[in-house]
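The complex is shown incomplete by one protein chain, all other protein chains being positioned as in the whole.
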Amino acid sequence: MTNHWVDIKNADFILIMGGNAAEAHPCGFKWVTEAKAQRKARLAVVDPRFTRSAAVADFYAPIRPGSDIAFLGGVINYLLANDRVHHEYVKHYTNATYLVREDYGFEDGIFSGYDAGSRKYDRESWNYQIGADGYVMVDETMQNPRCVYQMMKQHYARYTPEMVERVCGTPKDAFLKVAEMIGATAAPDKVMTIMYALGWTQHTVGSQNIRAMAMIQLLLGNIGRAGGGVNALRGHANVQGITDMCLYSDVLPGYLGAPTDADTTREDYLAKRSLKPLRPNQMSYWQNFPKFHTSLMKSFYGKAATAENGFRYDWLPKKDAPYDVLHIFELMHQGKMNGFICQGFNPLAAVSCVKKVRESLAKLKYLVVIDPLATETSEFWQDYGEYNESDPAKVATEVFRLPSTCFAEETGSFTNSGRVLQWHWAAADPPGEAKGDLEIVGTLFYRLRELYQKEGGTFPDPVLNLDWSYAIPQVPQPEEVAREFNGKAIADVTDPKDPAKVLAKAGEQLATFGHLRDDGSTSSGNWLYCGAWSQAGNLMARRDTADPSGLGFYPNWGFSWPANRRILYNRANADPSGKPWDPKRKTIAWDGSKWSGYDVPDMRPDAAPEENVGPFIMHPDGVAHLFALKGLSDGPFPEHYEPFETPLAANPMHPKNPLALQNPAARIFKGDQADLGKADKYPYVATTYRLTEHQHYWTKNVLSNAIVQPSQFVELDEDLAKQKGIASGDLVKVSSQRGYVRGTAVVTRRLKPLQVDGKKVHTVGIPIHWGFVGVAKQGFLANRLTPYVGDANSQTPEYKAFLVNIEKA
Amino acid sequence: MQVTRRQFFKICTAGVGGSSLAMLGFSPTAALAEVRAFKLTRTTETRSTCPYCSVSCGLLVYSLGDKAKNAKSEIIHIEGDPDHPVNRGTLCPKGAGLLDFVHSENRLKYPEYRAAGSKEWKRISWDEAFTRIAKHMKADRDANFIATNDQGVTVNRWTTTGLLASSAASNETGYLTVKVARGLGIVALDTQARI
Partner (left out) sequence: MALQSLDIKARSATTTPSPSARGEAVKVAKLIDISKCIGCKACQVACMEWNDLRDEVGDNFGVYDNPRDLTDQSWTLMRFSEVEVQAGKLEWLIRKDGCMHCADPGCLKACPSPGAIVQYANGIVDFHQENCIGCGYCITGCPFDIPRISKKDSKVYKCTLCSDRVAVGMAPACVKTCPTGAIVFGSKEDMIHHAEGRIADLKERGYQNAGLYDPAGVGGTHVMYVLQHADQPEIYAGLPKDPSISPMVALWKGITKPLASFGLGLAVLAGFFHYMTAGPNEVEDDEEEHTS
């Protein structure tokens, strides 16, 4: 979230689309009801289903799964055509005035630079025109046809309300009603917020769904404002924290791009990521990359990392391939992996296409599952009849199952969706012999290191030299680890403007990432978390309930990254002269000598408005990107493409170009292409989702949740039910090209057939949550149905739109 | 509505029975007419965070005993932390049911091992588990570690063992895990967060 949970109460209008906050985040949704009750805010829900969020909305509009960009593109067109634009914001805080290269183009659904053979774009042309001074060329009048504003206008002119109805199935008047509600917040004293979740990410166009919304919020001037922002409602308690710690291949802690084979030297690697300003006076904060990276290397390798040895850049593994979870299981399926460790992760249930995941796991030599609960993954080899057909005798994988603690038995921090780090304390001992994750990881590493010390082995250096100065090496304590990722001064850190002034003495915890250095004099395991455990102590454990602004910042509750800032890009809450757009919702303002107010300024504190330092300080140009440049792999403007399984024969936006039917840059593995179904055999659109009574696949192990939502069901509309002779309560079978599930039919008016491109399209709803292990009634893993294809950028699987058939079981 | 003859008879019998029992001295006394005793009196209250979604609601976890040396804590109740700025004491059905997660019959209690081709789990000790897993990992790493790629560039990666990290683990666990994974050279690293 750019903003945070309580801030939703400051919104005038709330859009829930690509998510279902009332069901998936009920206690966060409370702030929607507060905005409604206290500010008379309006709530609109756009969703394929009339959800429990829709039940309390002021307006609901249906949409076909997988057509969100058509809808949002329609909104962009509506805003531009009807002048619902916050002009001053757009002109100063976005790249609307910047000129795009002449060789950038878009034709019949394909952007310039496409190579059909590799299904990849050469993104070189998706860039600005650079002037002789080395800076981007701009046209303040925004009349130049190559300026972003005009390019955007042209791109979205095709997204008419009629086209929206044709692609999305949303009745035109319903679409216009939502567009009108959104458009009203272009006024400087009106703010809207968007709450989305996996309903947008789990598509082959997932990242572009979110970009489209970000563009809308920028056109309306709603980013950086209290009550505004683009708010991803994340699914797990610490999904934000684990993402920040970067437990994935692409990046190192703090979103530091991980080195690849192309980064042959440390110098090149750092230079490539230390982005220089593209406009005068811009902060281009990634210029500090070397400080963050060097401090990370000091945390990893301690004394072994020195300036002389390049801080052991050579020890860092370089990646040669994406290694996202779909790629990992593809490698496993090809027999290229031997071992696999699942730490609190149940891939058999969570990764798309059970069949492929089960076959892959059976090819491993060893599998280690660390979890507080018995999971399907740990029992993938076991025969559970129809729910999991397996012949254990034929599965050679050795499986270790290690019991870990749950939240109630451990101490440590979680980062919530609003980026607030909060400390929690153990309340009881774990059951039986269960151990904490830190002890499990710590002891395992300790044993490995012992083996390397004793026996030697392949390249033992990083294993032997990994900094492991924990008091009890087998059981690192959460406090020790938290202090480590915060970082400390190894030598005295002095003020660059006044070397006599010591900012942090050697050995002290650092207060801010502003004190990190690239010479080895500081360590920090995650620069974004620097300040969370400073010399002042554990700021994550703070519990001050004071809220001086009344806007819900609670500045001394926990610690919000970065730098305890509660709203990102908050410089944009004020006009170019530094005066808040809406004085009633002021977060920070220019007071004549510095930025001050209720929040930590997202700006150099002494950057006077006349300096024109842009509010989007991480970008080299200081502004937000309506045109995404080379940021995404599948286009600088979001474009509608059909899901990989679509009920339509052609993309209604590009009926004559089969290449533009689906996202042309999305990756699909060879074998999985054959596993895609067609509309003749699987005529109905299916979408998977969570129910409020359950959390993924955990709570089927929880009796009270099993009682309130006990057994598997699927939802369908009355029209389809009649056609198929299905009544509520009947057992039905839903099948895709990849498998089937059975459940009780819930026939409902909350789903309605939609007219899409002249065709009646029915949507079948597939709640997840059931499996073959648990105290709820046994059921089928919903991902037996889903395709093995992901978003072109994030590789998040396309769970939200695929094809099925349904029949009475 | 109508009252049948049989119902009328029943009413009379029960009514007469009730009243007359009281007269005969069988009535439970008023001393029992007291509400259930408050079950949290003298329990220990611990602040925690809900492990489910990213609203990260504050919790009050109540356990039996005062943490004295001879008493073992047992969690008996969980409810929302009213001081928490986001949830202000509220909890959704998952959070409200956390007690049954803590005490789920499917909680794992000791390390187990399933041998190749076997159809059952065997309980093993932690020592055995760590020893065997470490041996597996080292054997795989030693055999398959890639120090340089085809172009002779130093890449120092281990691709044949992968790790999937939880999004429900703490930041501390996350950091220690990424440090160990990168330290060993693992590149096949991903997290629930992607999904």
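Chains: A and B, in written order; residue numbering restarts at 1 for each.
We adopt the following convention: contacts are C-beta pairs under 8 Å (C-beta built on N, C-alpha and C of every residue); 3 or more make two chains touch, one makes a residue touch a chain.
What you see is a predicted model, and the numbers here were worked out from it, not measured in a lab.
Q: Which of A:Pro280, A:Pro605 or A:Gly729 sits in contact with the chain that's absent?
A: Once the missing chain is taken into account, the touching residue is A:Gly729.
Q: Of the residues A:Val56, A:Val251, A:Ala563 or A:Ala809, I need the one that contacts the missing chain.
A: The one listed residue touching the chain not shown is A:Val56.
Q: Footprint of the hidden chain on chain B, which residues?
A: 1-4, 6-8, 10-24, 26-28, 30-39, 77-80, 82, 87, 89-93, 95-97, 99-100
Q: In the complete complex, the non-displayed chain touches which residues of chain A?
A: Missing-chain contacts on chain A: residues 22-23, 26-27, 29-30, 33-34, 36-37, 40, 50, 52-56, 58, 60, 692-693, 703-713, 727-730, 743-750, 775-777.
Going forward, only the chains that are shown with their structure count from here on.
Q: Cα centroid separation between chain A and chain B, in whole Å?
A: Chain A and chain B have C-alpha centres separated by 25 Å.
Q: How about chain B: which of its residues touch chain A in the complex?
A: Against chain A, the touching part of chain B is residues 44, 46-59, 61, 63, 72-75, 78, 83, 85-88, 90-102, 104-119, 121, 126, 129-138, 140-145, 147, 149, 151, 153-195.
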